[in-house]
Structure formats: C-alpha cells, structure tokens
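Here the complex is missing one protein chain, while the rest keep their positions.
Right after this comes subunit A.
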Amino acid sequence: MTTATLTPQPLTKRVSPAIAARNTATLAWRNLVQIKHNPMELLDLSIQPIMFVLLFSYVFGPAMKGSVEAYLPVVIPGIIAQNALFAGMSTGFGLNTDITKGVFDRFRSLPIARSAPLIGRIIADTVKQAWSMIILLAVGFAIGFRIETNVLALLVAFVLLLAFAVLFSWTSVYIAMKVNEPEKVQIFGFVVIFPLSFLSTAFIPTTKGIPGWLAWLMDNSPVTQLVEAMRGLLVGGPVLEHALIALAWGVGISIVFAPLSLRAFKARA
C-alpha cells in the first residue's frame, strides 16, 4: 500500500466550527492560487481599472470640470464603486464554472462545512476587490488624486466598499444558479451592471440638467449612494446618510437574492 495511507478515524457526526473555518480558508486559498496559473486574471483585475481611470480622467475631465485634476475627486471614487460592481460578477462566474465542471459536486460529497465552498469564494473575491481598490487609488495618486480625509476614513471606505460588494454579489450568485454556462453570467454583468453603474453619479458631479424622471432614478440608485459615501470618505463631504442607504440597499438585495439563490440551487441539483 501507499506510504501515506490514512489511519481510520472514528466518524464524526458534524463539522465543528474550527473545522468549518479551516475548510473555508482552504477553499479561499484554492480560489486565490488559481491566479498563479492564470496571470491574465490578475491583469484583468488591474488593467481594466487602470484603463478606466486614465480614459475617464483625460478624456472627460477637461470637459466635465475644466481640468483633469478637478475631475479626479469626482471620478476616482466613482470608478472604485463601478469596479466593485463588475468585480462582483466574478463570484457568480467562478461559482457557475465550478457547478458546470462538476467541481462543486466533488466538494459537496466531502465531509466539509456546507457553507465553505461559497464563503471561501466570497473571501477570495473580497481579497481581489481590495486589490483592485488599491490599484485604483495608486493610479489615481500617480496622476494627481489625493485623499483629503484621514487614514480612518480610508479604512472605513474599504470596509464599506467590500461590504457592499459582498452583499451585492448575491445577484451574481443567483444568476450563476440559473444559467447553464459561465459566459452567461458575464453577459448579465454587461447588460445589467453597465447601465446600472452609469445611471448614477459615478462619473458626473451632479444630475442637474438630466430629464426629471431619469435624474430621480439616478439620485436614488444604490450606486449613487455608494459613490457619494465613497466621495465623502475619500475627499470629504457627507458620509453617514449615503453609507447607511447604500448598506440598506445591499442588505435588501441579499435578503431577496440569498434565499432565491439557495432555492435555485436546490432546484438545479
């Protein structure tokens, strides 16, 4: 027999919290180590944000606020928020890949915590989100963006963004459960997230001049609330109300989509 044969151990009746945490950490590691073999993913996480920052700042900046520098406080927090929404789609994309390739079945046939595959992925995606946000801030800094607040506000900005991203990613989890190929999750990202992020104040200082009903829609969009809160935290301005409304949206979205996802998953298995 092999040298590393397992010694038979008495069967356990359930997964202890310590083991559940370990399972989750292992699966988070698995989702991050993939980057090592697919450096394109890291580029994806970095290049798109860089491109957006440069294009928006230099092309729209002068027309929007008279100069690139004056536009940066508007657009950097906006792009950070938009990027978080897009990156949230990768949770669904990865989940659907696992399900269609049979990897998810393997995990579920193992004596591990039921929640570990999903939470492990969410943790890994949160790390990727944080990475993107750091890249965005760094590129912004390089072309003249300055954080006008303090370190504490910056930390709160990170927490708020990551929390919103996790809550919002339930939409992509739900799509992942409903479609039969990962590419369809991306299509969803494009047709829903794209307009959603533009129908906000992510790239504009104000909705003044926009037709009334549309301006109302944009002012009340969860993305606008998130963007305004991020602006407040990074360059100053009102924070609390926007942050609370954004989080309320996030909680509402997850309250709706988490059970729907669970039900869709049971139906497809």
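Note that in this section a contact is a pair of C-beta atoms (placed from the backbone, for glycine too) under 8 Å apart; a residue touches a chain by one contact, two chains touch by 3 or more; residues count from 1.
Convention: contacts and distances are computed from a predicted model.
One subunit of the complex is not drawn; among "Protein-export membrane protein SecF", "NADH-quinone oxidoreductase subunit E", "Cytochrome ubiquinol oxidase subunit I" or "ATP-binding cassette domain-containing protein", its UniProt record names it "ATP-binding cassette domain-containing protein". Although one chain is not drawn, the whole complex shows that of A:21, A:54, A:70 or A:103 it is A:103 that touches it.
For subunit A, the residues in touch with the chain missing from this view are 1-6, 8, 11-15, 19, 22-23, 26-27, 30, 33-34, 37-38, 98, 100-112, 116, 267, 269.
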